[in-house]
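Below: the structure, in structure tokens.
Here the complex is missing one protein chain, while the rest keep their positions.
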Amino acid sequence: MREPGHPFLSDGVNFGDVLLSLVMVVIAFVLCLVATMLMVWFERKVVGRLQNRLGPNVAGPFGLLQTLADGMKLFFKEDIIPTKADRFVFQLAPYLALVPAFLTFTLIPLAGDFSEGGSASSTIAGREFFWQVADVPVGILFLLAMSSLGIYGILLAGWSSGSKYPLLGSVRASAQAISYEAALGLSLAAVILVSGTLSTQDIVAVQAGEGFGGIIPNWNVIVTGFVPFVVFLVAGTAELNRPPFDLVEAEQELVGGFHTEYSSIRFALFFLAEFMNTVTMGAIIVTLFFGGPSGPNPGGTFVGPLVGFGWFFAKLLVFLFIFVWFRATLPRVRYDQLMDLGWKVLIPISLAWLLILGAIRIARDGNIGVANDVVGDAAFVLVVGMVILGLGYWMVRTAVVNARAERMEAAGLTEVAVLPDSRTEQEIS
Amino acid sequence: MTVTEDAPSNAQQGQLKHLPRLDAVLRMSEVRAAELADGEPIAGENDQTMIINMGPAHPSTHGVLRLMLELDGEIVRRSKPIVGYLHTGMEKTGEALTFLQGPTNVTRMDYAAPLFNELVFSMAVEELLQVEVPERATWIRMLMCELNRISSHLLFMATNGMDLGAVSMMIYGWREREQVLRFFEMVTGLRMNHNYIRPGGVAADLPDGWRDEVLALMDMLPPRLAEYDTLMTGQPLWRNRLQGVGVLSPEEANALSITGPILRSTGVEWDLRKDMPYLAYDQVDFSVVVGTYGDCFDRYAIRLEEIRESINIVNQIVELMPRGDYRIQDAKVTPPPRARIDESMEALIHHFKIFTEGFKVPEGEVYVAVESPRGELGCYLVSDGGSKPFRMHIRGPSFVNLQSLPHMMADSLLADTVAIISSADPILGEVDR
Amino acid sequence: MEVTETWYLVLSAMLFSLGAFGLLTRRNPLVMFMSVELMLNAVNISFVAFSTALNDLAGQTAVFFVLVVAASEVVVGLGIVVALMRRRPTATADDFAELKG
Partner (left out) sequence: MVDVVVFLISAAIVLGGGLGVILFANPVHNALSLIATLFGVAVLFIIQGAQFLALVQVVVYAGAIVVLFLFVIMLLGVDQAEDLQTEPLVGQRALAGVGAGLIFLLVLGGLFLSGPTDGPGNTAISGQQAAVTPIDDSPDVEQLARDLFTRNILAFEATALLLTIATIGAVVLVRNRGGEDLAVDNPGSAAN
């Protein structure tokens, strides 16, 4: 048999490796928990300030320990399981929500000196390691996999509650997850295309390179042309079920959505998972589009990684603030609008953008040998791609239109002319 | 209310027909759409629908309104509002209280607009008494009521924002409303349920410095309203959530006796301040805001615009406020000033009699209506010549407007029902009385 | 002891039989679908095992195609199930004897 990929599996393990891995997992887990705790505080504080309130300010300095206090309170509350609940699934669901959130975090390069001449890895006791729990060769796929698994917790929680509002939340959750998974994956494909790798570590390393004119960084957000980043941000927010896409728990419509029936520590787990996901998603955006821990770095055994972490944290903070900002500002979108945005806007845009990026890439490589020159090659790819895209669009569109016409005819209806909507121009004032 | 599940009445049957969700139909009224889809079958028995209870304890039913919804997936096929969870028997209580105590009672009905309740009751009593309140009292009443309209609509802005998920809006709305309530506290001593407008005038004259306070308020509000415009009116997400949602036609609205912003949103220009002027509304200059489509966005925009109109009115009132008495000088109706009681035995007796057995009101019956922030607020009062009403009935606009919910909700999405309830802006205290 | 591809193949055979049994006995169309997925997965296991054993990438490529085909199959299959179940929510596979919609 071929040698399996991982040293653990080829019996080449020694105690040191295991210990190092364990220490890294523990550190990452603690870091993740602390970050989540602070995120909860940060969100409440920032939203508070945005709403002319003080936010938490009693427990601990600046109310920093508020999350801890809330956690303790929840921990000691009665754990209620509804009579009509599916007990096993009901108890399992919170963990299904929490575990993928943490697993994604293991992929994030947290620190390291990515500047020229620096080394992203560090060495302790003769063992070289990266500042991340696992540098999976197919890291981005792992990320996608985990983000799609995160939905199970919500889905099963809502269903197993045996109650109507949570069930509605679950149905919304599954539809939302499937729809936005595609947009998320397509915008990731743009990153993969320009980076040429699936490993998060390598993606950061690529972005750390020489930028444009030595001033503008070589971040993917610029290299991929901004569009994939916007798509990723929107789709990511939707995957997180955060406002304005928080239809799954929509308090005003579904009371509490999937966690209506949850109480005590199980509710706390959902809460934790939600915020852990937020932190993780921010970290992913930073890693994929903003160069992660890369940045000007004096280097050094201890200072290098630390400064790297500083860069990472500073960038992360920006996105966490953006997520909080969304929450404080935007009204919730409606279910059908959410679907429209996902299927009719984000997916076509990212597909077309991927095509353009691909054409540029091919032109740069310059070897498909159609037109024998760079621009010609790119144009050829673009034209062919657009034709195929257009064909696909036309087919789907025709199917939709025909199906509707058929049903309408069967129901004895005729299409009604669309009323002019002049509201956008005609302001009320 | 309008629909029972087993036997829909003939009048509504046509409107309950299930329609395919065409984009154009979205912005049409039920009646219009039903005409277009004539002959189309009603959803059958095998249909998988789910009945859910929304409320009485639901975050966005504005108190204790309960809705029974028949859901097909996320689409609301039928709905049925059920009221009565806040019944306090205020109309009956009113018969046990003297005419002077009346405002204390009625002010608790529409707790977001308490001054209107007091106003309509006091006007009804004055109508029975055949007395004319002094000019200054009239203008003070107008000032307070317009400010109250502002505070009530600000409350709507707050709750409407929250119901649609713009949580910050809730705090902003409350913030501005708080400033208005602060002024109320300064004038009446209370933030809500003031018992300020009483038969014969108002409880007290405006305090020193009221003009500066009001002008400060009027300076504060317009920029804040401009902020609302940025935050909501011009916001694509906000527009998408409201436009074409909960459409009502003028005919439907008239048939259902809908009044207030909901009626005006359908394009009907009906405002009691203009059409049946009371107080001194014929002496101030303002316009009635009407909508075009009768959807939730129109109702939102109308209320926002009415705040601006009210600001306009208040500014005029501040200019025109006359001097004079703040209540009629009729010892039989209004108690004497505190200072007089120490000097005059008669004053003491009058004071005592008014507050113990109340004043007698001539026999008769009367219906008086004012334009409250929610629509026509009417008070029907019967007096048998005693000091207590023989019968009091309030025509609460929230109660009547609730009838429109099933019509606006039919075939909307679950998320839309929240927007629709919110846009109807019911105050359950008034619905159940 | 070493894991050879024989182990994988036996496992694959067991899973395939399980799937076949489920497909033959269950009546809920959705569960029948899931049984088909089991059988597909059994085949995938053996594909990858062969690929590793024979040092031939073709096996992995085949798995890739199986995944794509499974996805399209589920899309269409579930579409049909939804269309049928809308008509008769409590129906089992036995009730769908006719092809007319």
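Think of it as A, B and C in the order they're written, each chain with its own count starting at 1.
The rule we apply is simple: a contact is a pair of C-beta atoms (placed from the backbone, for glycine too) under 8 Å apart; a residue touches a chain by one contact, two chains touch by 3 or more.
Model, not experiment: these values are computed from the prediction.
Within the whole complex, the absent chain has one touching residue among A:Ala101, A:Leu167 or A:Leu288, and that is A:Leu167. When you scan A:Leu74, A:Ala183 or A:Leu198 for touch with the missing chain, the hit is A:Leu198. Residues touching the missing chain, restricted to chain A, are 2-6, 8-11, 13, 86, 89, 136-138, 141-142, 144-145, 148-149, 151-152, 155-156, 158-160, 167, 170-171, 174-175, 177-178, 181, 185, 198, 392, 395-396, 399-400, 402-404, 406-408, 410-411, 413 (touch as defined at the top).
Residue-level contact of chain C with the missing chain is found at 1-22, 24-28, 30-31, 33-35, 37-38, 41, 44-45, 48-58, 60-61, 63-65, 67-76, 78-83, 85-87, 89-90, 92, 94, 98, 100-101.
Following the convention adopted for this analysis, only the chains that are shown with their structure count from here on.
Chain A and chain C have CA centres that are 30 Å apart.
Centroids of chain A and chain B (each the mean of its C-alpha atoms) stand 45 Å apart.
Counting only residues that touch two or more partner chains, chain C has none.
Multi-chain contact residues, meaning those touching two or more other chains, do not occur anywhere in chain A. Remark: chain B residues 20, 22-25, 27-28, 36-37, 39-41, 50, 52, 58-60, 71, 73-74, 161-168, 171-172, 175, 231-233, 235, 237-241, 243-244, 289, 291, 293, 297-298, 301-302, 304-305, 413-418 touch chain A in the complex.
Residues 47, 50-53, 164-165, 168, 171-172, 243-244, 246-247, 250-255, 327-337, 407-408, 411-413, 415-419, 421, 423-424, 428-429 of chain A are the ones touching chain B in the complex.
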